[in-house]
Structures are given as structure tokens and as C-alpha cells.
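Right, I'll just put the structure down here and ask away after.
All protein chains of the complex are present and in place, except for one that has been dropped.
Think of it as A, B and C in the order they're written, each chain with its own count starting at 1.
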Amino acid sequence: MEAPKRSNPMMEKLAPRPGRYALLPELTPQQELALLARALHREGYDDHIAGHITLAQPDGTFLVNPWELAWDELTASDIIRVDSTGTVIEGEWNVTPAIGLHLEVHKRRHDLKVVLHNHSRWGLVWSASGRVPPVYDQTSGQVAGDPIYYDEYTGTVDGASEAEAAAAALGNEKWAILKNHGVFIVAKDIRQAHLRSITLEHRCRLAWHVESLGEGHPITDLETFRVAQMSDDLGFPFLWEAMARKEIRLDPAVLGDEATTSAERKA
Amino acid sequence: MEAPKRSNPMMEKLAPRPGRYALLPELTPQQELALLARALHREGYDDHIAGHITLAQPDGTFLVNPWELAWDELTASDIIRVDSTGTVIEGEWNVTPAIGLHLEVHKRRHDLKVVLHNHSRWGLVWSASGRVPPVYDQTSGQVAGDPIYYDEYTGTVDGASEAEAAAAALGNEKWAILKNHGVFIVAKDIRQAHLRSITLEHRCRLAWHVESLGEGHPITDLETFRVAQMSDDLGFPFLWEAMARKEIRLDPAVLGDEATTSAERKA
Amino acid sequence: MEAPKRSNPMMEKLAPRPGRYALLPELTPQQELALLARALHREGYDDHIAGHITLAQPDGTFLVNPWELAWDELTASDIIRVDSTGTVIEGEWNVTPAIGLHLEVHKRRHDLKVVLHNHSRWGLVWSASGRVPPVYDQTSGQVAGDPIYYDEYTGTVDGASEAEAAAAALGNEKWAILKNHGVFIVAKDIRQAHLRSITLEHRCRLAWHVESLGEGHPITDLETFRVAQMSDDLGFPFLWEAMARKEIRLDPAVLGDEATTSAERKA
Partner (left out) sequence: MEAPKRSNPMMEKLAPRPGRYALLPELTPQQELALLARALHREGYDDHIAGHITLAQPDGTFLVNPWELAWDELTASDIIRVDSTGTVIEGEWNVTPAIGLHLEVHKRRHDLKVVLHNHSRWGLVWSASGRVPPVYDQTSGQVAGDPIYYDEYTGTVDGASEAEAAAAALGNEKWAILKNHGVFIVAKDIRQAHLRSITLEHRCRLAWHVESLGEGHPITDLETFRVAQMSDDLGFPFLWEAMARKEIRLDPAVLGDEATTSAERKA
């Protein structure tokens, strides 16, 4: 669990108090992945059963949500584990045939733990527009830089050579808008993946509303956001916890069978 | 129940695992029809009590949702059965006077089991626009081809000759946008009807957003989607199950009295 | 309760079956009024505590929702009764100061039982646009004719002379868009008020979406809807019942204390 490090000197200065209750319980990686999927589904990453998130593990395996389930029903117990060839080695569900692109990116980017793809509502609009949405507010600017606009999509993402081409096009970038095919986001951990995903969807939604109204004034001098943009690296304090906590509050089953059993045991 | 055939060689290769739980319980045709109506209502097929779905049965009769009920309250126990003249032969509710068009299409298209009409939110927008929405993303392209734009609507659909004219205009097509009157979709089974209905609504919604923003880049070379479009024929793996499962999770009563009774019996 | 008259020969022919359960319980006028407010709130008549509905009674008094409560919390027990001067003669809540316009219309239109005003979401958009929304689909055409566009609003509606002017401007019409101030709808009964209110909001919403997209094709020959438009007079079969039933299902408390007490008594 990537709670803001209390040993981080800046956070110790800014937020010295312990809080009235724990912001989140201790979470397993499977629980974090399920919570991320649920939280993003609520914000527009909701194209039925589309979309996958891989989470690299220290032993070289990857956790991933199964092919069969929608993001809003996923629990920690449903998360499967694949090896570096995409073969399921733990769990009873199946892996998406589109796992190839995820693995190809993980292979090239050891700085990353999370690779995420979905057809988010507002991301899709810009994916068909031929443009990257401008940054129209501070929240849109929490993550610096424009997504790459990858326009060489020529088929589904399950073919090896297409996966290689796409991973090469991503290069060292943090996010992409896939032409006519949604968004692609990578991150060093779940917290960063969450911030990048909600920031991109917010940016896409707001930009659509601003430009539908008429002339807008984007923020061009992104240097002004130097402080805010530290959040992408250091973690936006408390934000991921609040959004994950909401999912647990609305449906504790997201934490999986073990959590339920352990809760029942206590009750 | 049209679960993806595990005997389908491609699916056996792609999804060999049995899953942590059954994707759906065994369903009667009445339960499938009620689940389809509920799932589509949630996605925009929600014009009050408008809309009907007929499901041809092997004995030449048809199951249909009753005139009196909205799609979001329908249960399997409410589904009525009509004969080939549209006379109710099972169930206590009444049949819509608009049954004529459904029966006329069933008469001409023995390849079809499902005929569906409603005034979906985004379908209506394009039904008034005079245009078929372009395909702006992969999800919109899951079902190949443009709907016909049937612009000779000259009254309600309960008159026999109008029904014949409309059925003739549909010909061998799979879907239509009815000028100023919503959408009309036919399919070989519930699964295909579901995919076509959600795909058309998604396509209409996305296209509206893209074109409201300004210039968009539709996908014109639909050959690129040859893989995705196999889903229309073979069934999009796991998707119908996930959406039907959600309806059962949110309101188990959708399965009808018998299901409830049988569940109570077990409890 | 205005259930479709089974003694109506057309309905007896079209819908001879009794149904699997009663479409609605017997309702008092207070229950009908509360259900109408709740159903309309759900469809966009939701500007906080704005909006009033008066229902003329045979004894010359009027039932009305109180000033203090929002439409989505109203129960039958909250409905108050005023005399022809607007003085509360039954109930513990207060009457809106804007009752004057309602009473003025009732005084002139003995063909009417219901007078309704609110700031509905999509009605407001057109109220500021200077135009009446065209009829872009069959559902929008269920009620014939264009609302008058009353543009002489010069203050709040609680002054007597303004009320007289507005009532005179309405004349024998059935509905109006009030410039910069929402909609005003009159009807012979609750069922007709419901159909007119949801039809106007649907018409306003769809027309906005069509015109935001670009050129639309309105229905100009409304004669084509002669059948559908019988619904305004005769009652759209089953529709009001379905929408009222939904409110009872979602919150039985809408029926008021007496209903609850009587239900508890049975239990």
C-alpha cells in the first residue's frame, strides 16, 4: 500500500496529524488492483468488460484483471497472475488475448509497475478527434505533458508485431491517446496510475465542454504548476485513499473472499 | 443460454479456464428476454414503457415483453407468449398493438430469433438528424456495416400495410435507424441482439460527442476490424454474461417468481 | 385514480387481459399528486424546492404541494388544501406565495383540474433561447401543438396583476414556455398532466441534442401522429401507472402515513 510516506519530510511538515481513523486498511496488491479498476469505472472507464490493468510483481510475474469480468464487479479474489509469456499461473479466470501489448511495455520499461488500457468515455471522444485535449484547468495540469497521439492503430492489440510497434511508439512517455481506441497509461505504482487516469479523463471531459462552448483559454505555461505536478511523482496526498475508501464503503466485497472471511471471523 | 461454446476451438484456445464461478446460472428464454430488456434500459433504451422485444420459439410462437410494463421493472414471470397472429396464448398481460411489425419481420427472416425496437436516447438524436452516425472507435465497429435509414415512416407501426412496407425495407439487413422514431434491430439470438443494441447506442453517443466538438476522424477502412467483427457472429466472449449478471446482482427479482421460489426453497 | 377505463371499447379490444397484478393500488388525490411530483422530479423537474402543482377538487378547493418541501421528498400526507383565495384550510405546511397564478388559471379554465409550474432542466434551456423546440420524434409528438412562448414575464408570479396577465395569455392553450422561467402546463387530470410534462421535457431535451449536432429534420406534418395524439385525450395506456409504480417501488413512503399505517396493520 502506497500511503503517503510519513517519513517524507514535506508530508510530515504539511500533515503531521495521524487522522481520526486509518485512511485505508492494509491492502494486498490484488486489493489495490481491484480498487483501482472500480474507482476508474466510476469515472468513465466503463466500456462493458473492456480494459485491462497489469501490475508487475517483484518476482517477474504480473497481476491482471481477468477477461471475463467488468471493472465494477471485480474483487481481489478475481485477480489472476500471469508469467512473462502471458500464461495464467494463478487464478481460475482467463487472461485477455490483448495481454501482449501490456507485456511488451513491461519488458521495455522496468521503471513501470502498472500498464493500463481502456476506452474511457471522454478519452474516446478525443481519440476520434485527431487532437490532444488542451489543459484548461489546474486539475487537468496535475500531470505534466501531452499524451502522445498514436495514430498507427491498424488492428486489434493482440498481435505480437502490433504490440511491439505500439510499445516502441510509447517510448519513455507516460500516456497515450490511441486513435479511435481510447487511452493507454503507464505508471510506477497504483497511486500514480490512478492520478494519471483520472487526470486524463478530467482533462478530456473539461476540454470538450470548453471547446463546445467556444473559444477557451488553455494553460500554456505549465511551469506555473510546478508544485501541483510534484503530485505525479510524490503522490497526490490523500486522493487515492479517498477514492479507494469510497469503493470499500459502497461495496466491501471488492476486497475479496479473504477479507470477507476475516471480517466475518471478527464479527 | 448462449454461453460461448467451450467446444468452440478458438475459445478453448483463448479461454481454457473454467472460471471462479459460473458466469451466469442456467436461464430460461423468459429470463434471458427480461435480462436483455433490463440491461438495455440501463444503457439508454429507456423511453418509459416504449419498446418491445420478440423472441421466436422453436414451436412457432413468440415470447414478448408486455405492453403494460417498463423495461426496468420486467421480470421473467411477466413475459407473455403470442402466436403467429399476435394473439396472447400465455400470460396475463397484454401485447402491444405494435406487434405487427415484429411478426412481419419474423415471417420473412427465419434466420432471426430476436426483433427489437425502442426509442433509445442517442439513437433518437440520429433518427432526427437525417444521417447514420460514423464509426468513430473500435467499440462502435464491433458490428460491421451501416444501419439502413428508413425514412418512410408515415404513422404508427400498428397498421398491417405499414408493417409490411417496413419489413420489406429492412430486407436482409441487421439494423435500421427509423426516421424520427428510434432504432430497429434484429438478431439470431439474445446475445447478438445485446451486442448490436449496445454497439449502436455507443456509436450514436460517441459520434454525437465527436461531431459536437468539431472535425472527427471516422474509421473508414472497416476491414481493420475483421477480428473484432467476428464477435457479431460468434458472440463477443463474456460480454453478455457480464451485463446480465449485473442485472441479477442489482435485482435478483428479474429472474421471476419461479427463481425466487426455488432460491427460497434452497435457503 | 384515472386508470384506463376498461369500459373504453378501444382499450377493451386492445388490452383485454386483467394483468398479473394491479397496475396501481387505489390512490387518493393526495397520493396521485405526490406521485406526480416525484415522477417529474426524476425526469428533470428538479430545481430544488421550486415548482407547484394544484389539483382542483369537486368542492371548489385545491390540493397543492407545500412551499417547504422538495418534490422528491413529498408524501401524500404533506399535501395541503387551499380555498379559492389561496388560504390554507387543511394541512400544517404553508402555501407558496406564487399560488396566485394557479388560482387565476383555475378560475378561467373549468375544463382543467391540474395547473403545474416548474423550472425543468431542458425546459429552461429553451425558455432562454427565444424559441419553441421543434418536434423531432414520435415521443415528442404525443401531445399536439406548440407551447405558447410567454415573453412578458416582468417579475415574480406572486403579484395579482401579473397573474391575471399570464392567465389571459395562456387563454385556452395547454402549455407554455415562460421566457427565462421554465414551463407552465395545465391538464384535465393527473394522467394528462404527467404525459404533457414528460413529453415537453423529452421534446426540449431531444431538440437540444439534435440542434447541437447540426441540421435536424423535425416532423412538420403532425397529422401523421393522429393516433399517438389520441393519448393526450384518452390517456396514454399504462404509462402513468408504470411511472407512478416506480416511485412506490423505490420509496413506499410516498403514499403517506395512512398508507404506511394501513400496510403495517396488514403485516
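What to note about this one:
Everything below uses one rule, namely that contacts are C-beta pairs under 8 Å (C-beta built on N, C-alpha and C of every residue); 3 or more make two chains touch, one makes a residue touch a chain.
Since the structure is predicted, the reported quantities are computational estimates derived from the model, not experimental observations.
Across the entire complex, contacts from the unshown chain go to A, C. Residue in contact with the omitted chain (choice from C:14, C:88 or C:144): C:88.
Mapped onto chain A, the footprint of the missing chain covers residues 14-20, 23, 136-139, 198, 202, 206, 209-210, 212-219, 224-225, 227-228, 237-239, 241-243, 245-246, 249. Touch with the hidden chain on the side of chain C covers residues 47-50, 67-70, 72-73, 77-78, 88, 91-94, 97, 119, 124-125, 127-130, 153-156, 158, 179-182, 208, 211-212.
Throughout what follows, only the chains that are shown with their structure count from here on.
Set against the C-alpha centre of chain C, every other chain centre is closer than that of A. Looking at which positions face the partner, chain A and chain B present mostly different ones, since fewer than half of the interface numbers are shared. With centres defined as mean CA coordinates, chain B is found 32 Å away from chain A. For chain C, residues touching at least two other chains, in rising order: 212.
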